[in-house]
Structures are given as C-alpha cells and as structure tokens.
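Showing chain A:
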Amino acid sequence: MTDPFLILDLLLAGAVIALAVATLTVRDLFAAIVLFIVLGLLSALAWVRLSAPDVALAEAAIGTGVTGALLLKTLHHLRYVAGTLGEQTAHGVTPVTPVPMSVIWANAAFCGLITLGLAIAFLDAPLGGPGFDALVADAIPASGVDHGVTAVLLNFRSYDTLMEVVVLLAAVIAVWQIERGLSEAPSPDLSVIWQGFARLTLPAIVVVGTYLLWKGSEAPGGAFQGGAVLAAVGILLLLSRLYVPRPAHRALARWGFVLGTGVFAGVALLVTGGGRVTFEYPPEHAKTLILLIEGLVTVSIAVTLAALFHGREPVAVRAKEARHDA
Partner candidate 1 sequence: MTIDAMTLTLFLPLFGAMAAFVFPRVATGIGLVTVVATCGAVWLLALEVLKAGAVVTPLGGWEAPLGIALRADGLSLAMLAMTSGVGLLVSLGALDALRDLRQRQYFWPLWLLLLTGMNGVYLGTDIFNLYVMIEVIALAAVGLTVLSGTKEALRAGLEYMYASILGALLFLMGVGFVYLHLGRLDFAGLLEAEPSGALSAALALMLVGLLLKTALFPLHFWLPAAHANATAPASALLSGLVVKAALYIFLRLTTYVPLPDEILVALIGALGAGAVLWGGVQALRAERLKLLVAWSTVVQIGLIFIAFARAGQVGLTESWKAAALLILAHGVAKAAMFLAAGRIKDEVGHDIIRDLDRAEVRPTLAQFTFALAAISIIGLPPSLGFIGKWSLMEGAMAAGYWHWVAITMIGTLLSVAYFSRVFAGFLRFDRVRGPVGEHQGWALADVAPLTLAIASISLGLMAAPILSFIELGYALGVTP
Partner candidate 2 sequence: MTDMPLLPLFILLTSLLASPILFALPERAANLRTSINLGVAAIKVALVAWLGWKVSQGVVYDVRFTVLPGLDFKLQADPLALLFVSLSAILWLITTVYSVGYLESGSHRARFFGFFSLCVAATVGVAMAGNLFTFLIFYELLTLATYPLVIHRGSAEALRAGRIYLIYTLAGGLVLLLGTLGLWIVAGTTDFVPGGILADVAAEQRLVAQMLFVVLVGAVGVKAALFPFHAWLPIAMVAPAPVSALLHAVAVVKAGAFGIMRIVYEIFGIETAQALGMTAPLAALAAITIIFGSLKAITQDDIKKRLAYSTVSQVSYITLGVALASPIAAVGALAHLIHQGLMKITMFMAAGNLAEGLGVKKVSQMNGVGRAMPGTMLAFTAAALAMIGLPPLAGFVSKWYLAQGGLDAGAVWVVALLLGSSLLNAIYFLPMLYRAWFRDGTETEAAPARQRIGWMLAAPPITTALMVLAVGGFANAPFSPLEWTRFVVAIEYQE
C-alpha cells in the first residue's frame, strides 16, 4: 500500500537534497543564497508534513527569512567593498587559493563514510520510540499553557530558552562590537512603490506577529515566530529607510535587547522562595507570568533580530575611527 503522501515526501526529500547540493555548488553566490532560501522553505514544508508546524514557522521566519535577508545584505556589502556590485556573476567574495581536488575528494569520501555510518545508526535506532511524550502529557496541566511546545519552551525547559535569548544578546553585543565604525554600503535603491508597499504591509505584519505570539500558548506559534515576524517589520523599516537608527537611539536599543532576557531571568528569580526553586512559577500565576515573559521576549527578539540585520552600532563615526579601530 502506498500512502499518496509518500510520493510527496520522496519528491520533497529529493528536492531538499538536490537544493542542498546546488546551494554549495552553484557558482554564483547570489543564486546560492536564493537556492538556500528555497531550501529553507521546502524544509519548513517537510516539517509541516512531520507535524511540526511550530518548527516550520520558526524555520521559515528566522532560519530562512531573517537569515536570508542577512546573507543578502552581507553579499551586497561584500560586493560593494570589492567593487563588483554590478556584476551579478561574481563567484566568490573572498580571494581564495583553490584547494586541490584530491583534498576535496578526500573530504567528500570521509563525509560519505560519515553519512553511511550515521544512516546505519539512524536505521538501527528505534523510530517513534521513547520520548518525553508521557512526561509532557503529565505535566502540561501544571504548566500554565496548553500548547506542548510552548510549555516546553517557557516552562519545562525555560532555562534553555533563557539561555537562547542570552545567545541572541551575546550575538548582538558581538555584532555591535565587531562592526563598530564600519562604513555602510549604500542600501539597494528601493523604488517608491516599494516604500509604499512597506507602508501598507507593515501594520498587517505587526498584527500577524502579535497574533502568532498570542496563539503560541495553545496552538503553533509563539515568541520566536512572533518576534521574527515583528523583526521583519524592523527590517523593512530599515531597508525602506523609513527608520534610520541614530546614536541617540542606542540606549533605547540596549534596553530593548536586554528587556526580554532581563525580565525572563528576573521572573525566574523572583518566583523563588517558599520551597520553590528558580523558574518554578507558582501554578496559579503560571499563565500570566509566561505570557508576560513571552510578550517581552518577543519584543526583545524583534528588536535584536532587526539590530542584527542592521549590524552597526549607530554611532557618530569619525573618519579616522572608521578606518582603523584597532
């Protein structure tokens, strides 16, 4: 008996693999990034097929959307710096000495061996086997939310999630630090129509994002997806130059970055006492607290992702500093 979906699965899997190979082998970088974005979207599709809509959403929004934007921006910057902005066919952006083919083949051979080993191990493993299913099912009622993924993210393994936000924070600090004083490549010239489009779509996107966040407690969606969608707002604002960061906004931005983390961690600490340990929300306030955290974290994530896209710390750049900040 063949499940009709299986054919879809096989096609999808084949496409994913083909795209993966293509991403790495296609000569034009721009094409590679576009292929990668397609790949990400197809993966998200596959994950929907695997009943993981939250993940698919996150991948589509963050793993593909924001990442794609970042990659394209970077490519743009590199081409600008290299003076090859107009040439769509430029293959690489960094001067490289070619690696001998033998080494490439050796790498490929090793990786083939690894694939083989991992595949054997995978086939050997008990699929659909043990998991947290039962534990989660037991614990959900006490978690304060209905949706499993959100419960895991914000209650059972909220420590992980906190640290994940911390990673974002670390990233934005690092990026600011790295790019400080970097002169910017001129934004791609967005036409007036684009700007108008941006103006029109922005409110809609905000609504979608907020909805996602709200839905997160009982259905797929949540802080990260919501945050990503809201970040898209920021990215559009930045791209369309509807918003230009200024040095004066730095303090606010800082607060924005740490807001989610701070509140998250603060709540985690504040709930302690009376026999409760860190992160142990009192059951009666669990939902409220989680929503509070989720909301603020969403804002932080959005601001952070947008800042990651923008890159530079908005400072008044002195020419000398821009050249050498060593």
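Basically, contacts are C-beta pairs under 8 Å (C-beta built on N, C-alpha and C of every residue); 3 or more make two chains touch, one makes a residue touch a chain; residues count from 1.
Selection rule, in plain terms: all candidates are chains of the complex that A comes from, given by their letters.
In this text, all values refer to a predicted model and were calculated from it rather than measured experimentally.
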Completion exercise
The one of 1 or 2 that touches chain A in this complex is candidate 1
Handout entry: Touching residues on chain A, where the partner in the complex is candidate 1
Key = 117-118, 120-122, 124-127, 129-132, 135-136, 139, 155-160, 163-164, 166-167, 169-171, 173-174, 176-178, 180, 251, 254-255, 257-258, 261-262, 265, 268-270, 272-274, 276-281, 324-326
